[in-house]
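One protein chain is absent from this view; the other protein chains keep their places.
Think of it as A and B in the order they're written, each chain with its own count starting at 1.
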Amino acid sequence: MSTADLLLPGQPLPARFNSTPTPQPGSGCYLSPNGKLVASIVGVPVRDGSIVSVKSRHEMSAVPEIGAIILPQISRLTPLQANLTISLVSSRPTPQSQEDFQGLIKLSDVRLTEKDKLKMGECFRLGDVVRAEVLSLGDARSYFLSTAANHLGVISATSAAGNPLTPVSWQEMQDTVTGEREKRKVAKPDDA
Amino acid sequence: MTSVAQTTSTPSQSAPTQLDPAVEAAAFKRLYPRKYLSRFLEHDRRPDGRPTDSWREVGVNAGAVSTANGSALIRLGDTTVVCGIKAETAEPDWDRPNEGWLVPNVDLPAISSPNFKPGPPVDEAQVFSQQIYDLLISSNVLPLRKLGIRPGKSAWVLYIDIVCINYDGNAFDAAVLAVMTALRNTVLPVATYDEDADQTICSRTETRNLKDDLRSIPLACTFGIFDNKYLLPDPSAFELPLCPTTITIAIDSTDPTSSSKSKSKSTKAAEPRIRLVRQEGMGGYAGKAGIEVVGECIGAAKARVRELSEKLYGQ
């Protein structure tokens, strides 16, 4: 691959991305005081409708942002909320660190329906890997997450006996060895 | 190279997403490190692409730092350490008036790994420093008497500082190799003690190579044991936390260029001395465990030290 079309931080985007009316700056670029779009990372310019962004050619590690789908792991459970550690954002690992990003799912954000009958212990267990959406930047410590959609919820878990579980319905998973069933808020599998 | 690419894609098959396989593999690696590692080992590969029983490539660069009296930069795969030796003078201790000091200190600074924080040396670095000191003294690498300048008045202090720049596991082996290479690279000015001025004066023209005073040059080889099943030489930063037991062996190296000449003189020299055997973690009770595995390690370490010797003495 050539480096001819690569932009560097501080470099204005080529004229065809900078024509008037100036497009909206997306990620990887910004509007400079003189009204030109300028790259802020090393990458190639991409136009998507009225938004122009600069995309890195390499999968950079990611940080949680609002609306992103992430794969956090349950680290603590109380009757009212679940705490999670976030190590994957949009399937990309977050930068490795001694402390992971923290997420939090409130009981009201676990699922769409029958919120009043819900018990946290029947939705998640410690160590479950969950597919969730980032709702907001949250509080000082945690991002607020939600699993209230069909495609969101537990995607990987182990049973009380320590064996892998497979989903059998939208609220049950089955031990692959003993056949015992456990309750979870299950994410609809990709292929279903 | 093709086999490496194949094994990279193997563990990603069960990763629960739809993206590019390299990203998928990275996600799987992060969430299920143990499974990730065992998938590779089942195919006789390590996650960095080498066969299970092999070591990473070594790069030795002596004399990299001009502000030191002796120095070395070592690369062990991606692990990179720099050792610089600076000589100062001091008054000897009263109870050993003819001897100088060797002061090795290992630093694993925050620059070298996401798991280290800025501040004083982390525990691991403190342990390494002590172990290198013990190895230097117990193997009599450099007799401390060789550092005396004037009995009771003046002696050399060799500050041997080892700094890790990139910590991809097994920094100890790299640090030992760096210390030995830097010692061989060290040049000291010829020093005399001036009684009247109560001062040690160094010559600007005359120097001495420390290389000529070295008695033995031990090199270290570290192994990790994964799952009581796999013996992993030269564990990487990813593999190391997954190995509950590690074994380190240090063996004297021999100069491959001179050994051909000395062989005729004595046959005893052919068998190198073992300077250190250390097992951390209690080991297992089945599979790769007990005295057999230590024997296996010593055998593998001997071969590795021969390989390292060529790099070291080639400098």
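One rule holds for everything that comes next: a residue touches a chain if its C-beta (ideal position, glycine included) is under 8 Å from a C-beta of that chain, and two chains touch if they have at least 3 such contacts.
What we mean here is this: contacts and distances are computed from a predicted model.
K.L.:
When you check the chain that is not on display against UniProt, which of "GPI biosynthesis protein family Pig-F-domain-containing protein", "Ubiquitin-related modifier 1", "SAGA complex subunit Spt7" or "Exoribonuclease phosphorolytic domain-containing protein" does it turn out to be?
P.N.:
UniProt lists the chain that is not shown as "Exoribonuclease phosphorolytic domain-containing protein".
K.L.:
Touching the hidden chain in the complete assembly: which of B:Ser138, B:Ser203, B:Thr257 or B:Gln315 does that?
P.N.:
B:Ser203
K.L.:
Who touches the missing chain here, B:Glu42, B:Asp93, B:Glu271 or B:Glu292?
P.N.:
B:Asp93
K.L.:
In the full complex, which bits of chain A touch the chain not displayed? Write them out.
P.N.:
1, 3, 6, 8-11, 28, 30, 32, 38, 40-43, 56-58, 60-61, 63, 95-97, 99-102, 137, 139-141, 143
K.L.:
Which residue numbers on chain B touch the omitted chain?
P.N.:
1, 4-5, 8, 22, 25-26, 29, 48-49, 64-69, 71, 78, 80, 82, 84-91, 93, 101, 103-105, 109-114, 118, 120-121, 126, 129-130, 133, 157, 159, 161, 163, 165-168, 187, 189, 191, 199-207, 237
The rule we apply is simple: only the chains that are shown with their structure count from here on.
K.L.:
Where the centres are mean C-alpha positions, what is the separation of chain A from chain B, in Å?
P.N.:
41
K.L.:
Under the definition above, what is the set of chain B residues touching chain A in their complex?
P.N.:
Those residues of chain B that touch chain A are 16-20, 22-24, 26-27, 29-31, 114-115, 117.
K.L.:
Sort out for me which residues of chain A touch chain B in the complex.
P.N.:
That would be residues 59, 71, 73, 87-88, 91-93, 95-98, 129, 155-156, 190 of chain A.
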